[in-house]
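A single protein chain has been omitted; all remaining protein chains appear in their positions.
So, subunit A:
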Amino acid sequence: MPGADSAGEAVAAAVESSVVTRTSAPPSFDVADFPVPHGREEEWRFTPLDRLRGLHDGTATANGSMKVELSAPEGVTVETVGLDDPRVGRAGTPVDRVAAQAFSSVEKATVVAVPRDAVLPEPVRLSLHGEGGVTFGHTIFDIGAFAEAVLVLDHTGDTVRGANVEFLVGDGAKLTVVSVQDWDDTAVHVTQHNVLVGRDASVKSIVVTFGGDVVRVHPRVSYAGPGGEAELYGLYFTDEGQHHEHRLLVDHNAPNCRSNVAYKGALQGETARAVWIGDVVIRAQATGTDTYELNRNLVLTDGARVHSVPNLEIETGEIQGAGHASATGRFEDEQLFYLMARGIPAEEARRLVVRGFFAELVQQIGVKDVEERLLAKLEAELAESIA
């Protein structure tokens, strides 16, 4: 696959920006602190505001419903708390107007807690099924010290949703979280994920986006102490008419922490649009940091477009390593020819190549039924592209 700068004509080249914490207003829980975006702001310039159905300008008010199902092994607790609960906002503050709008539009937050030292035998599964209309949400996953848990967040149905999700990962805890955005093609979903990684804790996040009209996921990671580790993986399959945007920030604010980001996307259809922003800040105190981020895109058809913007801001030289890579390439005709020259029909050859492209990330999920569903979904998306 060609390097970042040799992208094909259907592909926008990566644009470097020097300011990582580039927002038009400081973080705030109050929507009034953010002006209504006009679309030229750094954090909004790739997003089709006219398709956010009013989430960004205050015209969207909560009038919809969401079917929520939670299944969790014994010991996991679920409670609804007021916004004055000390856990609310601990992992981070809204950084854009939609996240602040979501916070300003809820009165309660849901806290799912895994007790200290608990090793969960089964994943915690939270399924949100949109039943139309506008919804807002605030969910906190509180993982106690030395606990080990797998969370599967599933999003289906139709909704216009603004949400904040927090992950408080206790010292020495191990969390794997899979978030699947498998919305109907009419849905709009804008969400900020704040992850606070405890001392010597490790988090593995897998964000999978297939559905929706506009999906914008903004995972932000910071560290509560030294020795933390974050692995952030993502897969997206963006079809005709869809806008999928993943904006990541890893804030290395503590020494000897590690982060590894790998997002891969496939796009098909003339109007398919994907955005990947990978920001990493290494603060002066974050000596011994080891970080790498990677974004790969596979453009299956003419006209599809990706904006891929990796950013690294380093305030100390005493680190283990820091790097990033971004590449966007077309589906290679030569690969297709090679496989077909071995008797493999075109349809199957495409499937092999796309499956191969995503294989290393799918294997990271480690939750069998989610992996299988993902592969089935990929097959379906591909079958559509061939038809």
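Heads up, the rule we're going with is that contacts are C-beta pairs under 8 Å (C-beta built on N, C-alpha and C of every residue); 3 or more make two chains touch, one makes a residue touch a chain; residues count from 1.
Everything below uses one rule, namely that contacts and distances are computed from a predicted model.
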Worksheet item: The hidden chain: which UniProt name fits, "Fe-S cluster assembly ATPase SufC", "Acriflavin resistance protein", "Nitrite/sulfite reductase" or "Sugar ABC transporter permease"?
Response: "Fe-S cluster assembly ATPase SufC"
Fill in: Of A:98, A:134 or A:339, the residue in touch with the unshown chain
A:339
Worksheet item: Per the definition of touch given earlier, which of A:57, A:171 or A:348 contacts the omitted chain?
Response: A:348
Worksheet item: Residues on subunit A that touch the omitted chain in the whole complex?
Response: 1, 332-335, 337-346, 348-349, 352-353, 355-360
